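Only one protein chain is missing; all other protein chains are in place.
Up next, subunit A:
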Amino acid sequence: MRKKKYVGISSIALIVIMVVLFFSMKNAPFDDSSNQSEEQAATVTTETINETEEQTATTTNEKNNDKKSVTAMEALRLGYSEAKKQTEEEPLLISITSTDDTSIPQERSDGADGTRDAWNLEFGSKKGNVLIYIKIDNGVAITTDVKKHDKNLLEKGHYAISDIQIDSSDAVKQAVEMGMKPGNPAISDDWIKGYHFTIGGYNTDPNSSKTRLLLRVMGISPNSPNRENESLRMSIFFDAQTGEVVSATEMTGYDKDGNTMWKNIELKH
């Protein structure tokens, strides 16, 4: 008897629920379908964004995993081999500079061991009849341009690999010992992310057009305040042919006209 009573109540409740559901659907607004679409669209978009973010993250990670960094000398040897393919002349170095690969997130640790994943090199010949531009990207040397001149009026190459007796890995160790800090990639105005390196001929004597082969390490001064816009930079120059530190300088700020002010750092001999 009691069982029958429960079945009856349940049936009535079920009927009531169905009636309520029926009327609620019937009274639904006309734009329900569009709302539904928006909802769906939102869902799809979110899914897409999430998917894209995931893909980007995956790609970035893959890139980071694939990031192959080399020292200045390793880059120089790679570049030299590539330059040899472009000319019968002996390729002589004009300059080599590490650069930022902005397609990959930069890290504060970039260059801390003297290696970078992107380098630019310029080679010329003794005669001045060929000029070769090469980039090193993730350990691969790529010729980006070759120029030739019948009258030998291109910029001449000057330095053989054997002229360079110090590598960026050794130079950066000394730079860190002297207090140099890495550039912070989060500061967009700073072009130095981590540590950067250049080897080339500099005009160290204003009275002469002769150049001196130097290796430069660039980073941030230990005295730089933790500013959000621009840090104070620091450079240390090594004689590339002897490995000795030639000079070190740190930026101290700007004068009233906006010119950068630098001071020499006393070297400990």
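Here is the rule we go by: a residue touches a chain if its C-beta (ideal position, glycine included) is under 8 Å from a C-beta of that chain, and two chains touch if they have at least 3 such contacts; residues count from 1.
Keep this in mind: contacts and distances are computed from a predicted model.
Student: What does the UniProt entry say the missing chain is called, choosing from "3D domain-containing protein", "Cytochrome bc1 complex Rieske iron-sulfur subunit", "Molybdate transport system ATP-binding protein" or "Response regulator receiver protein"?
Tutor: Its UniProt record gives the name "3D domain-containing protein".
Student: Which subunit A residues would touch the chain omitted from the figure, given the whole complex?
Tutor: Per the touch rule, subunit A residues meeting the hidden chain are 86, 94-95, 97, 99-103, 118, 120, 122, 124, 128, 131, 133-135, 137, 143-151, 153-156, 189, 191-192, 196, 200-204, 206-209, 211, 214, 216, 218, 229-230, 233-235, 237, 249, 251, 254, 257-260, 262.
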